[in-house]
Structures are given as structure tokens and as C-alpha cells.
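Right, one structure below, let's go through it.
Here the complex is missing a single protein chain, while all its other protein chains stay put.
Chain lettering (A, B and C) follows the sequence in which the chains are written, and residue indices restart at 1 in each chain.
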Amino acid sequence: MNDSSKHRVRYGMVGGGEGAFIGQVHRMAAALDGELELVCGSFSRDGDNNRRTGERCSLPAKRVYADWQEMLEAEAALPADERMEMVAVVTPNHLHVEISQTALDTGFHVFCEKPVARDLAEALPLAERVAASGLRFGLAHTYLGYPLVWQAREMVRRGRLGAIRKIHVEYPQGWLGTRLESTGNRQAAWRTDPALSGASGAMGDIGTHAFGLAEFVSGHHVSELCASLSIHAEGRRLDDDGDILFRTAEGASGTLIVSQVATGEDNGLKLRIYGEHGALDWLQKDPNHLRFTPLSGPQQLFRAGIDQPGLETVALDRLRIPGGHPEGYIEAMANLYRDMARAIRSDESAAADGPGAVPGVPSLADGLRGMAFIETVLKSHSGTTKWTRFITPDASQGAQR
Amino acid sequence: MNDSSKHRVRYGMVGGGEGAFIGQVHRMAAALDGELELVCGSFSRDGDNNRRTGERCSLPAKRVYADWQEMLEAEAALPADERMEMVAVVTPNHLHVEISQTALDTGFHVFCEKPVARDLAEALPLAERVAASGLRFGLAHTYLGYPLVWQAREMVRRGRLGAIRKIHVEYPQGWLGTRLESTGNRQAAWRTDPALSGASGAMGDIGTHAFGLAEFVSGHHVSELCASLSIHAEGRRLDDDGDILFRTAEGASGTLIVSQVATGEDNGLKLRIYGEHGALDWLQKDPNHLRFTPLSGPQQLFRAGIDQPGLETVALDRLRIPGGHPEGYIEAMANLYRDMARAIRSDESAAADGPGAVPGVPSLADGLRGMAFIETVLKSHSGTTKWTRFITPDASQGAQR
Amino acid sequence: MNDSSKHRVRYGMVGGGEGAFIGQVHRMAAALDGELELVCGSFSRDGDNNRRTGERCSLPAKRVYADWQEMLEAEAALPADERMEMVAVVTPNHLHVEISQTALDTGFHVFCEKPVARDLAEALPLAERVAASGLRFGLAHTYLGYPLVWQAREMVRRGRLGAIRKIHVEYPQGWLGTRLESTGNRQAAWRTDPALSGASGAMGDIGTHAFGLAEFVSGHHVSELCASLSIHAEGRRLDDDGDILFRTAEGASGTLIVSQVATGEDNGLKLRIYGEHGALDWLQKDPNHLRFTPLSGPQQLFRAGIDQPGLETVALDRLRIPGGHPEGYIEAMANLYRDMARAIRSDESAAADGPGAVPGVPSLADGLRGMAFIETVLKSHSGTTKWTRFITPDASQGAQR
Partner (left out) sequence: MNDSSKHRVRYGMVGGGEGAFIGQVHRMAAALDGELELVCGSFSRDGDNNRRTGERCSLPAKRVYADWQEMLEAEAALPADERMEMVAVVTPNHLHVEISQTALDTGFHVFCEKPVARDLAEALPLAERVAASGLRFGLAHTYLGYPLVWQAREMVRRGRLGAIRKIHVEYPQGWLGTRLESTGNRQAAWRTDPALSGASGAMGDIGTHAFGLAEFVSGHHVSELCASLSIHAEGRRLDDDGDILFRTAEGASGTLIVSQVATGEDNGLKLRIYGEHGALDWLQKDPNHLRFTPLSGPQQLFRAGIDQPGLETVALDRLRIPGGHPEGYIEAMANLYRDMARAIRSDESAAADGPGAVPGVPSLADGLRGMAFIETVLKSHSGTTKWTRFITPDASQGAQR
């Protein structure tokens, strides 16, 4: 059981108590493939909530900690084959950096919810700490765990689309169509609070997903953009909607549309890429289908499934079952957890993929680029110039994985 | 047969010889409901083409004219119950104004292909001529003839969506993905030639459709926009692609995406409108379905058909057959021809709906607004300011119908 | 104008007065391509209705006849270049044979609504009359006019599917879900009346469409079947629903499902064919898309349009406009009218395609097979044996076109 290639990676969780949406999703995703084991947690500042969540997770009471500082300290003091190896950070945004840094400093790998920070300035110091730690750092850009997203990216890489001309990405949601934050909804409350979320609302929450997906699949890098944000619910303090024009350094142009007031939309993340020789179209709500339309010839429908024709290895590696048995959102996140676990087991000190990078998992570099995106968007929104240059956090960092 | 309420309106056609796509569509649309009759034409400067097209239309040789000037003169000289009553102008764009003006001056109603002109300056004088003539003038914005487009508009009018927040319209095509104009394709040739098409390519050709549809259904008026156009095929002289951010005077914002290089797209005109209380979604390629999503409750699918539940009178009036028997593009244009015929028959001198306006048919005012849109787009594209005010051709003219 | 290759074929119509659904559809379909001209009619036994319909069709009063017998006689007496050449029979079923026979005997080509008769015995004598007449006879199986139905058939013919194993066809409607015939609905009244419709309701009305489509595309011939019919609305006299198992002489098996009480369905005719090497799937409500799934490789979507890749000549010949501009039900029927017109013009005495047969148009042989289908279904339904042999009207007649 202690064979390093087989053991379940032990992880602890900060955040994710009752009433938080994403914590339980992380726990399910981590459990799915049997490659990780939740061994401790500090789920909530609310002691009752914290205790109940611990019980629900079948944790022994002693490893349910009152706060994350205590958890890091206490776990670090445990024997090596017992203490957690990785921390999953699923708190509101304002704590991501602080917890991640301390965890790394204390010797734990980190898997952190996105966005990595409230803004770029807050995030940048983390890069040094990751590099210095020699440990792994991954970001939960869940949509980048979908098998057909990898299929799409690989088809672009292989030149199936030719030079890319247009990229259109959109992420409409409708859940903040009314002023939900004033009704006691906890998630709505912190997501619309600048102190907890950062300087952007919808753009920070889901715009970064759309941006990351577009760059990941296309391999392009946004070089300038023009953003228009808005706030629709009266009294709300952060943007709940925004539209963006952009151009990429590699010569494409397109749009990025984000909304949390798009009445009736649940989670319509959609990506379309048009190249000289073909086009791709993927919709997160129907994640097991990918449409490819060549310049000539009928449209082709790629279907997810370990037995399906036409799939690339990177897609097959992220699938569990044959075609027609739908895999979904939890499975996509599980792919990220699985890759975290494998990297941690394989060679804990390796940094061949860049400081802290985990093959298959969005990296801190991606997170910084997401922060730079928000910063650029806010700058563009408040200005009167059409095009705003993309703020590059560090020329050496790209969207590599 | 001479009962003015029953007779078939006699019309002649300018343009639409062999090899032109839209002329034959007009003839089919005009024929469909049996309310008009093609009695003459000047289909092509090429005598052989002109003659062959006339024969194909079963016209007597004497009413197939060598040029449109001759046609207008000769028809004007015929007895009142024999001569044409209306001219359908389906030439390339650069001739729209001249032919329309002369036709009106000679005493004929006009149904003209869009865009009404190459630019706003060219189009403006037409407004006076229409007013002076006391005759009807309609524009072939075919998509505004679809029954469910009227359904959508009426639902907006009745407040089913509440205040509109977002409008997203897109019109991707892929047919100019390669440099088709250099292969002998006639339509590609004139559409990419500034002298024949005007100062804009894709925006003039299909951007105006997208713009008109968005304003028609929403009832909003674009007040400022930010445009980015591009040319992808090497050597092409007009934009073949463009993305736009816009805001409306009534308080909404959104995007307008247009492309003729979106590989694999055929004619994907799509409109989405999000309001405080509900949202609408319509796709031209699937014109018999309209999705309405209320703020609460399941999404609703409205289906076209004279027997279908939930349809408004304005939609039912534009349908011919029961649900499940698809009506399409030709039927949409036929609705415009039918309304032209009815207006012409009903009272030839009436102008109650505004100068030249025909109930149910896009008007010159709409056409001028389309021209102003192009002008504003080009101004925005060439400038460095984020927002460009919409150029209003005439404050008294809106998108009324 | 008298050039036989160019003139519009003159036709008269029997039936199709106000309140009848299908008559106006025929008139629109005949008008669409400008290859036929309605010159006379006997639309209704109700004099007022007849007159009003004639006026609506812009017919001179003298060519609107009180009954069809008068029409045939009077037209026969007109000069050859004035009198009608073809009769369109769009009455309830019980008059199809009598009118068709008399029309043929009087020297007119016939285009007849389906089913050709109320039963096989009534239909069989018509075969001799068609043969004796040397004239053309076509049947309005409208769905066989769809371009992608021909595409599907051609793909089967070319072996793209390999040997066919399964054929599933279904035609759910819901309009007779309540007892509409007792509410004054005229169409419901005659369609549920055995004296006017024949011995079968839903099977006769739409089952024959499903059957004909399945045999047409597959090229297979049903050799035995097992039918279960039912009546759901209390007091109704004819089947409003039925399910069938069948086997074909060529070795396939499958199901045919028909209903007019399938709540919420409008007109869901759908065909699926599975072969050893590939499968096809077509839905009438979405007629411009055809799915082809090869044994290996992604699913392919064929899209209708004169400019679309992968289409066979037989499909392109039945399309009018580029992809993404939907053609529909009227256009499908127009294809049949066009082919009737071309056959009539090309050589009026020819019978090279079989007695009366018109290339591209469902023939009397198809109609007889449809009658035999109904007969076989009723025999099976009333029996207790699993399999009932298909009743062949005449071994020499197949589903050729």
C-alpha cells in the first residue's frame, strides 16, 4: 500500500463547508477515480458547519481543524506516511493566495480554485513561492479537463483547421439576473463583494474561464482587446455582464461574451474556432460532442467514448467509458485531480514542466494570465481608447501545459 | 378579374438573369401566393441571358426589355390595366437608387433588394422622391418576413421579456473563405467590388441583415458602437468579417458578429435577446422554432404552424400550413411580396404609414438606418475611439413598420 | 410562347376550396417554379366557396366550374393551346379514382393526391386506364420530393450503407388526440369517415407516407408484416394509431409507427436505415439535414443547398438556393409539380418509364403498393397470426421511378 506508484494521494481541503457549491464538487471529483483520499479539512469558520462537513466526509474529528493555519501546522507535524500531501483550496477568492503560499511554504502541494487571486498584483508573488518550493501547483479551471476540449486542442495543433482566423467564446449564465445577493444566497454574496472576489465580478468568475478555454484550445494569445462591462441589478457593486472584442498575437480576432444576467441560461460556455481549412464548435452543456466542419465535405461529429473513432490520445486518456454513456462536469474536474495525483506520486521534486507545473493541469502561469486578462479588461472598460494592449505579467510565462 | 381587391398585381423585374442567385428567389416568392404576376423584365445587359431568362419566365418577347430605362418607358406607355404596377429591383447594389428613383418618377411602386444603396449619401435623396411620388417602396430584408420573427417581436412588445438587457446577433457565413471572386464566381465578384457593392463588404451585405433583425425584434435603436472589421482573403478589397460592440438608446448592450469567412457556416443568422423577465432565441436555419425562456419555469418552444398553440396573430398571418410542415426562406420573402401586393391593391395613394411605407414590409426608413449603420461601422473601424455615436440619417425616421 | 419546351403547363384543379388544407398547398407548389399555370377549377360543391376560391386564384368566372364533370367536358371543348393539360385531384379520397379515370379518358394528364383510392380493389382498374390513355399519372407523395430524401436513396444505391439490416420509420402526429371530428373541423370529419377515407384512418392517411418513404429510400420491398392498430378517441370509426413489425424481401426488418394521437407531435415523419457499413437518419421537420454515420469515423452531416459539398445530382436537381436558406414542404411538392410539367412538355405520348410514369414523381404503381400495404395491414390487424404476407397487387409492378 505504500508503493509510491499506487498509493492514494492524501489531501486536505480548506473551504467547502455546507452551503458552498464547489467544495463538494471537488470532493466528488477527487474520489471518483480512487487516486486520492481526503484525510483532513478546515471547511468553515463556522464550527458547527465545519464539524458537520467533516462527519459527512467520514473524517475523524481530530483531523477537522478550526482554521487552515492550524490544519497546515498540525498536518506538517504528522508522520510522512500519514499527513496530507496536497491542499485543495476552495475558499472565496480573497484567501487563495495566502493559503496557497503558506501551504507551499509548509511543504504541501496545492490545487487551488480559480481565479488564483483577486488581482495580478496579489498573484505575482505566488510565482516565486511556487518556484522556490519545488512543489506542485494546479488550478481548477475545470473546463480544461473535458476530453473533447483536449481533442479540439489537438486537432488545432495538428493543423486540421489551418491558420485560425476567428475565435468566438461565450459564457452566458442567468443566475444573477435578480439581486440574489440580498436574499441570503451565500455564493451570490461573496461573488458580488469586491473585498472577497476582487475587482471584477462576472469577468473574474466566468470570463476567466472563457478566456482560458479560448487560449488553451486555439494556442493563440490575446494581444489587445476592447471591453465593455455592465451592472444590471440595481445596487450591485461588480460587473455582472460584459462583451469584448479581441485580437491575438498570432493573427486571429474574435469576441468574448460573458453574462450572469442572461435570463434562462444556466451555464452556456461555448467555443467556436474558424480556421482556413476547418472549424470547431464545442458547447460545455453537451460536452460529449465536438463538431468539426472542414472547408469541403460534410460536417463531422466527434463523440466522446473510449471506443469512439477519430479521437486523439489526449482525449481518450481523459475518458472512462464507451460512447453514449455521458461523462460530465465532475468527470472533467476528476481528470485534473487525477493528473495532480499522478504528478505528486511520480516524482515529488520534479519541475521539468516549469516551476510547479503539472502535466494536464492548468498552471499558475495560466492563472497569472487570467489575472492579467481581468486587469486588461478593467483598464479597457474604464478607458476611451478602442484597443488596450494585453498586460503581460511576465514575458517568460505563456499558456503552456 | 378587374376587382381591385382580387387582381394579381403586375410587376416587372430589373436584374435577376441567369447566374444571379436572388432574382429567381424573388420570382418564386412573388409567385407563391398567387397575388402577383410577372409581366415584364430586363434581366441582364447580356442580350442572350436576358432573352433566355424571359423565356424561362414565360414572358412574351416584347416585354423582355434590353435595359431598364426602356422597360420603364415602354411599360408606362401601356394601358393601365396591362402595364406593370411595381418594379422589383434585384441588381447589384450600385444601381438600386437610380432605378428606384426613375421607377417612382415614372409612376411605379418599387420593391428593392437591400441594401438600398452603396452609402447613406446615395440613399438620402431617395427619401424625398418616395415622399413626392405618393407610391409604395419596400425593401427585401427577407428575414423580417419570417413568421416567428414577428412572433418574437410581438412577445417583446407585449412585455414578455420585460426590459431588454442584452442583444446578441450574429450572421456567420463561410462562402468567401477562399478568394472566390478570382474564380469567375459572379456574385463573389460584384460583392467584393467597392464600385458595385459600396464601401463595405460583409457588413453591407449581411451585417445590415443582422442589424435590422436585432432592431426590428427588440424595438431598440443602436446609439453607439465599436467596430473591428477585417479582410482575410489576400487581395480582397472589402471587409469579409467584422465584430461589433453596441449600446442602444433604450439601455441594452450587446454584440453583432458577421463573417463571410467562417469556414463551414452556411447562413447562420441568429438572434438572442435577454430581458429582465425572459429571453428569446431564434436561428434562421431552423426558422420554425422559437425558444422562450422565462425567468422561472422551463424553457418553452414555440413552433410555427397555423394550428400551433401560443402564436400571435402577426405570426399566424404569415404562415400557410400546419405545424411540422416546414416553411422556409422563400416563404419568408413571399410574405413581403404578398404585403406589397395587398398595399398596392388596397389604396394606391395612401401614405398613412409614412411616406411610401407598406405595412409588414421593411421601409426606406429601415434602409436608411441600415446605410447609417454601415457608415457608423466604417467610421468606428477606422478610428481609435472606443465608442462611435450612431449616425442618424434623420431624427424623424425610426424603424417603424 | 408556344415553344413546347418553354410554355407553362396549364392545369385545372378539382377540390381545394376554402377550408381544405391541401388544395392551397398544391396551388403554391405548382406556382413556385413558374412551370405551370392554373387555368380552371372546380374547387367545391358549395357554389359560394367555389366562386370565392376561383376569385382568390384570379381565375375568370367562366373557368370556375360547378362540378368536375362539367369542367372536364368544357375544357376538352376548348382549343388545344388554351385548354388545361393536366388535372390536379385534391378531393377527399373517395373521389380520387373516379375523377382520375374520367380525366384520363377525356385526355388529361393527372396529378392526384394520395392515397390513390380507398382500397386496392377500387384502385386496380385505374392501372388499365392509365396504360390505355397514354397519358401521365402522378401521385402527391410529397415527402418523396424532398432533395435529401433523394440524396439518401442515392447513397443507398451507391452502396454507402452496404446491405441494409434495419429500417425504422415513424410518423407521429397529435392533431386527432381529441375528437376533433365532432367539433366541425372538416378535414377531421372526412378523414375519420370510412365512406370518404377508406377502410383505414391513420394508416391510410400517413402510414402510406411512412411506408412509401421507407421503400423508396431503401429500395427494399416489405414482404410480410405484423400490425396492431387502435382507436383512442371514443366513438371514432377508423384507426388513429398503429404499430407494425415488418420484414423485407431483400432481408431487412424493422418497424413502422404511425399515430394521430401522439400528443404534442406535429408531423414527425422520420426514417432511419442501418446497413452493414453505415446508417442514415432523416427527419421531415428538419428536412435540410441528413445524418450519415459510417461504421468507422465520425458522424457526417449533409446539408441541403445548391452549393453544399457531398450532394448527389438527384439532390442538387431538387434544390433552388444555397445552403442555410431553408427550403421546406411546399418546395418538396413543387419538385413533383415541376417534374410533372417537364414530362408533359417533353413528349406527351411517351411511356418509356412505364405506363403513365413520370420521372421523379411517385407513380400509380407506388399508389397500388400503398393500397396493398393498407390491405395487408388491415388483414394482419384483424388476424391472430404473427406474420401476414404482403398482398402484391401485380407482380410486374414495383416501386420503380
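For the reader, a short list of remarks on this structure follows.
The rule we apply is simple: contacts are C-beta pairs under 8 Å (C-beta built on N, C-alpha and C of every residue); 3 or more make two chains touch, one makes a residue touch a chain.
What you are looking at is a predicted structure, and each value in this text was computed from that prediction instead of being measured.
Among the residues C:E35, C:E181 or C:D241, only C:D241 touches the chain that is left out of the figure. In the complete complex, the residue from A:G107, A:G162 or A:G268 that touches the missing chain is A:G268.
The chain not shown here is touched by just one of A:Q24, A:T178 or A:T392, and that residue is A:Q24. From the options B:P79, B:G235 or B:G297, the residue with contact to the chain not on display is B:G297.
Although one chain is not shown, part of subunit C still touches it, namely residues 161, 165-166, 168, 170, 172, 174, 177-178, 226, 228, 230, 232, 241, 243-245, 247, 253-255, 257, 259, 261-265, 274-279, 293-295, 299, 380, 383-387.
If you put the missing chain back, the residues of subunit A touching it would be 1, 3, 6-8, 21, 24-25, 27-28, 31-34, 37-38, 55-58, 60, 173, 175, 265-268, 284-288, 303, 305, 307-308, 320-331. With the whole complex as reference, residues 292, 296-303, 309-310 of subunit B touch the missing chain.
Heads up, the rule we're going with is that only the chains that are shown with their structure count from here on.
Among the remaining chains, the Cα-based centre furthest from that of subunit A is the centre of C.
Rounded to whole angstrom, the centroid-to-centroid distance between subunit A and subunit B, based on C-alpha atoms, equals 44 Å.
Averaged C-alpha coordinates give centres for subunit B and subunit C that are 35 Å from one another.
Shared interface positions of subunit C, defined as residues touching 2 or more other chains, are 303.
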